[in-house]
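All protein chains but one are shown in place.
Let's look at chain A:
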Amino acid sequence: MNETELSSHEWWESYKETVNNDPEMDVRGHDKFSENFYIEIGDERVLVEMNGGEIAELVPNPTMNHQWSFGVEGDREAWEAFVQETPPAFNHEIIASHYRTAVRGEEGHLQLTGDNKKIFQHLRAFQRTLDLMRVAHNNGGN
């Protein structure tokens, strides 16, 4: 387990490196993923600016001067579950977690916001980018 706390500066830097070195982000058109999205952990929001399947910039507390297409929101406990090496059922993947929130009306899961069309146009690349939070959190799988 990584000693670095989720969402610390060091954590985000490690995450950026993990995404930008991931071989799946280079194939199947995932290198066309250039939609910005935000990750909101509790009340901390970080904008992930994507360019060609890589994270170009991480922007804490984005403002009206920034642009994004979609985002994911959840309380810290839901994200802590999401990044566990073996995450618990229903907080183990973004569509799963969003479904329990949006369709079943449950608390304690993640929720997608923003442009659904763009989410589905880049679904796998976006989903992979989020799954790489788990890889980064667990020392890159090493």
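Here is the rule we go by: a contact is a pair of C-beta atoms (placed from the backbone, for glycine too) under 8 Å apart; a residue touches a chain by one contact, two chains touch by 3 or more; residues count from 1.
Note that contacts and distances are computed from a predicted model.
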Worksheet item: Quick one: the chain not pictured, UniProt calls it what, "Pimeloyl-ACP methyl ester carboxylesterase", "Probable chemoreceptor glutamine deamidase CheD", "Energy-converting hydrogenase B, subunit G" or "non-specific serine/threonine protein kinase"?
Response: "Pimeloyl-ACP methyl ester carboxylesterase"
Worksheet item: Out of A:P62, A:P87 or A:G108, which is the one that touches the chain we can't see?
Response: A:P87
Practice prompt. Among A:T4, A:Q111 or A:N138, choose the residue that contacts the chain missing from this document, as touch is defined above.
Written response: A:N138
Worksheet item: For chain A, which residues touch the unseen chain?
Response: 28-29, 85-87, 89-90, 92-97, 99-100, 102-103, 116-117, 120-121, 123-124, 127, 131, 134-135, 137-138, 140-142
